[in-house]
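Now for chain A:
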Amino acid sequence: MNKSLREKLESTFKDIQVAVLEENRIAVTAENHGVLAILRFLKDAGFDHLALLSAVDWIEDNCFEVCFILTCYMQNDDEVTGRQRLHIILKTKIPREKPQFKTVIGIFPNAEPYEREIYELFGIHFEGHPRLTPLLLERNYEIPPFRKDFDTRKYVEDVFDKIPFVEGKDK
Partner candidate 1 sequence: MDRNQITKWFKAPAKMANKYSLHVIYFCTGCGIIEVPPVITARWDAERFGIIPVATPRQANLFLITGYVSVKTLRPIIRTYEQMYEPKYTIGFGSCPVNGGMYWDSYNTIKHLDKYIPIDGWIAGCMPRPEAIFIAVTHLWTLIDKEMANGYIKYRENYKSYRRNQEMALGELEWPPLFPVSDEPRGNEQ
Partner candidate 2 sequence: MVTKVMQIILSPLLALIVGVFFLGLARKIMARIHWRYGPPLIQPVIDMIRLFCQKSVSHGRMFDLGIVLSLAGSIVVVLFLPFGKICPLSSSGGLLVILYIMLLAPLGMALSGGEGANPNISIGISRKLILSLGYEVPLLLVLLAVMTRYKTISIMEVVNAQQSTGWSIISFPLFLSGLSYFLILPAILGIRPFDVSSAPQEISSGPMAEYGGKYLALATIEHAFVLFISIALFVNLFLGGAANPVIFFVKMLVVFVLGLCINAVFPRFRIEQAIKYLWKWPTLLAFVGLIITMAIRS
Partner candidate 3 sequence: MSLELLLIIAFGGAVLIYFSGKISPKLRNCLAVVVSLLLVAITALLYGKSPNVTFYPGFFGIPIILRLNVLSWFFAITIVGIGLLSIVYSLQYIKDEKRLDYYYFTMLFINASMLGTVLSGDLISFFIFWEMMSWSTYLLISYKGGRAIGAGLKYIIMSIIGSLTMLVAIISLYNRFGTLEITALSSQMQTAPIDYTLFILILFSIAFVIINAFWPFHTWLPDAHAEAVSPFSSVLSAVLVRKGMYGLYLFMYVILGLNTLNKLSAGIISFNNVFCWIGAITIVFAALTALLKDDSKRILAWSTVGQGGYMILGVAFATTLGMAGGTFHILNHCIYIALLFFVAGAIEHQTGGVRDLNSLGGLIKKMPVTFVGGLVGISGLIGVPLTNGFVSKWLIYKTLILQGHPFLAFAAFLGTWGTILYGYKFIHNIFLGQLPEKYKDVKEVPFTMQLPIILLTILVLLFGILPGIPLKVVNAIGTSFGFESLNVTIWGIASETGTLNTINIFSALLVAAVFVWFLFRLGAKSVPVAQQDTYAAGTHIPKDKYHYTAEFYGPLYRMIKPFLRDVIDEFYYWIASSMQRLSDGVRRVYAGDVGYYVMYIILFIALLIFVQLKWKPW
């Protein structure tokens, strides 16, 4: 089944690399402007469940990598052979200075909290997102905490360690 999918993908989209990692894992890397078209194509092909939307911070080659993992919701794992259902991992790279990306809520509505989380922790701005507000963190940070250049130890020193212990009597 994934053989034919590979040909279909390579035929419809031009600058796209499709690799079969393992027996039912397909990795697709594409340019970031073509991602929405690929997502729509895969959704029509039956992969209607956006299992995961996350980002990776490649600080050496100065780019973020946004990853989508899609599965077909109705096709469940095969109990007999233990073979898992077919997962498609779609990756794109976006520049690190001013990280921009288009929101995928139009195709997958359940991506809304994922995008808010990535915005809060990585700083990737998703235009077209209805309410891009902080989701988890209590305070705001100038460098989003999940980035590699965010030095947690220094942050802890200058925020928490500055708070003095309480000894002796107040004046």
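How were these picked? Simply put, all candidates are chains of the complex that A comes from, given by their letters.
Keep in mind that, in the parts below, a contact is a pair of C-beta atoms (placed from the backbone, for glycine too) under 8 Å apart; a residue touches a chain by one contact, two chains touch by 3 or more; residues count from 1.
Every value quoted in this text rests on a predicted model; they were computed, and no experiment measured them.
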{"item": "Given options 1, 2 or 3, the chain of this complex that touches chain A", "value": "1"}
{"item": "Chain A residues touching candidate 1 - in the complex, by the definition given at the top", "value": "137-139, 141, 145, 150, 152-153, 155-156, 159-166, 168-170"}
